[in-house]
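Left out: one protein chain. Kept in place: all the others.
We just call them A and B in the order they show up, numbering each chain from 1.
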Amino acid sequence: MTPRMPWSARLGLALTLLFALLALVGPWIAPYDEARVVGEVWEPFSRAHPLGTDHLGRDMLSRMLYGARRTIGIALAATCLSFVLGTTLGYLAATLGGWVDAVLSRVVDTLMSIPTLIFALVVLAVLPPSVTVLILVMAVLDSTRVFRLARAVAMDVVVLEFVEAARLRGEGLGWIVLREIGPNTLPPLLAEFGMRFCFAILFLSSLSFLGLGIQPPAADWGGMVRDNANAIAFGLPVPLVPAAAIALLTVAVNLVVDWQLRRATAGRGA
Amino acid sequence: MHPIVALIARRLALGVLSLWAVSLLIFAGTEILPGDVAEAMLGQSATPEAVAAIRRELGLDRPAWERYLDWLAGMLRGDLGTSYANRMPVVALVGDRLANTLFLASVAAAVAVPLAILLGIVAVRWRETPVDRLLSAMTLSAISMPEFFVGYALIFLFAVTWPLASPIAAVHPGMALPDRLAAVALPVVTLAFVTVAHMMRMTRAAILNVMESPYIETAELKGLARTRIVLRHALPNALSPIINVVVINLAYLVVGVVVVEVVFVYPGLGQLMVDAVAKRDVPLVQACGMIFAATYVLLNLTADVLAILTNPRLRHPR
Partner (left out) sequence: MSVRRQPGAIQRRTFLQGTALAGSAALLVPGLLAGRARAGGPKRGGHLVLALDGASATDSLDPATYTATYMQTVGYQWGNCLVEIDEKVRPVPELAESWEPSPDATTWVFKIRRGVTFHNGKELDAEDVVYSIDHHRGEDSKSGAKGYLTMIRAVRATDKYEVTFELDSPYADLPYVLSDYHLLIVPKGTDFARPIGTGPFVIREFEPGVRTYAERNPNYWKEGRGWADSVETLAINDPTARIAALQAGQAHFVNNPDPKTAKLLARAPGVKLIDVPGAGHRTFAMRTDTPPFDDNHLRLALKWGIDRREILEKVLNGFGRVGNDQPIPDFDPFFNAELPQRTFDPEKAAFHWKKADVTGRIPLHVADAAWTGAVDAAQLYREHLAKAGIELEVIREPNDGYWSNVWMKKPFVGSYWGGRPTADLMLSVAYRSDAPWNETFWKRPEFDALLDRARGELDPEKRRELYWEAQRMIWQEGGEVIPVFNNHLYGARDDIDGFVAVPVLTGLRAAEQLYFTDL
């Protein structure tokens, strides 16, 4: 039984779909090339440049459109990968316990205790800079956080009667994880997914802060905030454009997540 | 021995083990990174002779494992060594900075953690109402701003446009507590901005997860007040994931605030470590890395123990 879709979810879904659409067709509908210098530095909003120009005089609207695919694509890929990794290992650790849990937890502790930026710095300095490497590094770093959460919520579930019952029935590990633990730990993980997706976008901008991350002149939203951050010092609105886009995307995704969250919990109650 | 004490003892032992692993990883990392302290120190004025002279003096011409073992032996004697770059004892360099980092982290945590949990509870209590949605949209927007951006925006609003606070969080030893608190006001707000949303949403989700349990339904059917149900019945059983997300954020407040330190010119450990990595100052990198790692291990241990203490089923395993 599915509750009627509330307006917030409709709005979220509509916005998410809009962003997805822009990510798909962005480069084709952009008025200019993302790298082309078309005006003066930090021009205000105008008919020719609806979102103004950036710190080199490139059209902000075009860069936003080009950046949509890259930003959303990379963040989504990294987040999905980190969840697959993190939840699988987290569930395993919680269900099997014993030395599996001990080893996995220690490895994760070790990885987490090295500051993320330093870790990324070393890895990305040694590996060739490509989008694949970038996604992998982000996914591995993020999966440690997911692991901890997945393990924590699964720990609470594995001691419940129905899991015990399943074990006594002689169900296999896969069955227990997929049918018993998975559905019963979904809500906090869903909520975390919405957050992690947003963090991935921001992490990309931190990497460009260190001179890693996306290669110029390619645009990504977090990097665009960073490139133009100085303008905020003098009250110019340029960096607010990509920042607002990230915020809107985050809110939209999380509205959808909230709706799914409600469906998941409602479904279980029935 | 009580099982919990035994557990703590075992976890501490394992913690030491992961600290050792971290020390290996960090040492290997600094070895992998191209360039060494001699080149980094001299920068564009690195003549081959000057570089060789520095390497000779620091013993960088010895094999890596030898230098690692030396460092490890010193560490076990409680000697963190001497900075390669400026020949000062590492303890002296790290000491004040560690205190500063812990100070900023605890003030930020004191603000952010109660606020986040309170907001989370409010969101659940008035779930599906405009209050809930407004809180959600606000925290999500807050979290979508890169922290340097939040920092700059706060500086230009509250230090330049309306001079209410100091744009630079300059603290030094011997500063009185009220002055210190005033100095870190803006960084604390920035850090609260970026951590509250995460913790608040997780609190909300975790409580909601419990709220669907049959016993809550029973409580509802009994006609108990919603606030009471949320606080007395749901919250205690949702503590485990909440503690977890709080710990992750606490660790972040200690380990991950380099950017905030740079923006507000706060003399913390993060910036020290970044400088040390840039200069390939291995003893200093090692010291910072070990402190961060120890913080993590301790916080995780606390989280695990708390999770067990708050979950009766884990407390009394059958």
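In the analysis below, a residue touches a chain if its C-beta (ideal position, glycine included) is under 8 Å from a C-beta of that chain, and two chains touch if they have at least 3 such contacts.
Note that the coordinates shown come from a computational prediction; the quantities given were computed from them, not determined experimentally.
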(request) May I ask you to name the displayed chains that the omitted chain touches in the full complex? (result) A, B
(request) Out of B:S144, B:S166 or B:Q286, point to the residue that touches the absent chain in the complete complex. (result) B:S166
(request) Sort through B:L80, B:I121, B:L208 or B:V277 and give me the one touching the missing partner chain. (result) B:V277
(message) So one chain is hidden, and I want to know which residue out of A:A23, A:M60, A:L111 or A:L124 touches that hidden chain in the complete assembly.
(response) A:L124
(request) Write the list of subunit A residues that the hidden chain touches. (result) 35-37, 41, 55-57, 121, 124-125, 210-212, 215-217, 229-231, 233-234
(request) Touching the hidden chain in the full complex, which residues of subunit B are there? Just list them. (result) 33-36, 39-50, 53-54, 57, 83-88, 93, 96-97, 152, 155-156, 159-160, 163, 166-168, 170, 172, 262-265, 267, 271-272, 275-279, 281, 284
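What we mean here is this: only the chains that are shown with their structure count from here on.
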(request) Quick one: report the Å distance separating subunit A from subunit B, using the average Cα coordinate of each chain. (result) 20
(message) Could you list, by residue number, the parts of subunit A that touch subunit B in their complex?
(response) 6, 8, 102, 106, 109-110, 112-118, 121-122, 125-126, 145, 148-149, 152-153, 155-156, 159-160, 187-188, 190-192, 194-195, 198, 201-202, 205-206, 209, 222, 225-226, 229, 232-233, 235, 239, 243, 246-247, 249-251, 254-255, 258, 261, 265-266, 268-269
(message) So in the complex, the part of subunit B that touches subunit A is made up of which residues?
(response) 14-15, 17-18, 21-22, 25-26, 29, 32-34, 128, 133, 136-137, 140-141, 143-149, 152-153, 156, 160, 197-198, 201-202, 204-206, 208-209, 211-212, 217, 240-241, 244-245, 248, 251, 255-256, 258-259, 270, 273-274, 277, 289, 292-297, 300, 303, 307, 311, 313-314, 317
